[in-house]
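Dropping a structure here in structure tokens format, bear with me for questions.
A protein chain is absent from this complex, but the other protein chains hold their places.
Entry: subunit A
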Amino acid sequence: MRPTDLTIAGALEALGRRALSAEELTRAHLEAIEALNPRLNALITVTAEQALAQARESDARRTRGEARPLDGIPLAIKDLFCTAGVRTTAASRILHNFVPPYESTVTAQLRRDGAVFLGKANLDEFAMGSSNLTSAFGPVENPWSRRNDPETRLVPGGSSGGSAAAVAARMALGATGTDTGGSIRQPAAFCGIVGIKPTYGRCSRYGIVAFASSLDQAGPFARTVEDCAILLRSMSGHDPKDSTSAEVPVPDFAAACRRGVRGLRIGVPKEYRLDGMPAEIEALWRQGLEWLRAEGAEPVEISLPHTQYALPTYYIVAPAEASSNLARYDGVRYGLRVAAPDSDLRDMYERTRAAGFGQEVKRRIMIGTYVLSAGYYEAYYLKAQKVRALIARDFERAWERVDAILTPATPSAAFAMGERTDDPVTMYLNDVFTVTANLAGLPGLAVPAGLDAEGLPLGLQVIGRPFDEETVFAVGAALERAADFKALPRVRAGA
């Protein structure tokens, strides 16, 4: 088996019995990156030298018998995580030259556990998008393509499109992502891999470039549920540097993958049956429930009555927070500065931000500024907060009757790069199944479950109780076993 085709669990096992060195494993991935990245554009920055040095250190630790939980596992890091000494751009021109002097907590913990960082993965600018088309460093191409139309380049989803594409194309064994409204789960589904957004507060946000602070949450991508569980364990934990990080123990998520689903009640929210949803997605959803029933779980019809308001609520709350979070990019202290010789402060702000931010980011800053403005605050922001609380309450009520909820991950398979770009609202609809988990702070996992008629992957989403990622992993693993998803993207290492 090619090293790039290994799972993380498999690679750890191979490294453990010295059938493979971390350096070999890293080299194989760097070669894949060299071969594929020019086409896919999944990574903005490749840190080959650093990765090899880290891999050699990892091999040395293993030789000394001091191997750590992720020792030698090559990962791609979404370029929203600050990495000390390595340029961190948020895929924005405004941070094109920003080299943080500090490390995000999540990446520091992955390094603590021995992971090797291959480079920084592309994304929608400031994580704002569902297509990876808004990156100032160019779009990412989905390694998958339509069976009957292989020339049409598809989006990998977003915002963590580079992470998802890199893992799907075997350029990395796993990757970090962040998910504010679906930015892990939607690209995971589009790229036929697994991704989980854990409970809000499970992973520290320290050192992650903020988009919408009350919604942002880091999580892993991998090609199996178990691999995601392994990565999430390293990424999780209380961090005193993030006041919203939760002081809860970090369980052995991988062990939960083997629990099975017997006796679990699986909620099926009737409000997630959308008009005009492709029949194959509806069918896959039904199929997923059948698989779980066959494993001993009990499907339960539930109602989440405020679901229809989730998307508008999200597109008020997230831009509002973003408009404030992005105020710091002003050209004064770091990043891009654009000024004319006679510029005053205001002129410098305007020139810097006009040149530094892309269209989608500007759009959201304007929406956010508008909804927080005097006279509109009550009608938009405050109302959205109230609806958000109602959405969270819908779930709280559901948890009285069910242990997990199953929904489709996305309302469609990956779309083509030219499609859906004229109307931002159409693009926003991508998040319709995923934003609720962000608004309610719940864990949500996307797992590939089948292909559409064009041969593109489709995913299912498992939503769980707060801090009950274990049940989510158990259900996800059961779906994975039943789906036995073996399809491969056309563009991948060794293909």
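Rule of thumb we're sticking to: a residue touches a chain if its C-beta (ideal position, glycine included) is under 8 Å from a C-beta of that chain, and two chains touch if they have at least 3 such contacts; residues count from 1.
Note that in this section contacts and distances are computed from a predicted model.
For the chain of the complex excluded from view, the name given in UniProt is "Aspartyl/glutamyl-tRNA(Asn/Gln) amidotransferase subunit B" [choices: "Aspartyl/glutamyl-tRNA(Asn/Gln) amidotransferase subunit B", "ECF RNA polymerase sigma factor SigW", "DMSO reductase anchor subunit" or "Transport permease protein"]. Touching the missing chain, out of A:R146, A:R205 or A:R420, is residue A:R205. Within the complete assembly, A:L372 is the residue of A:L264, A:L372 or A:V475 that touches the hidden chain. For subunit A, the residues touching the absent chain in the complete assembly are 81-82, 88, 90, 95, 98, 100-102, 104, 205-210, 212-214, 240-244, 320-321, 323-324, 326-328, 330, 332-334, 345-346, 349, 369, 372-374, 377, 381.
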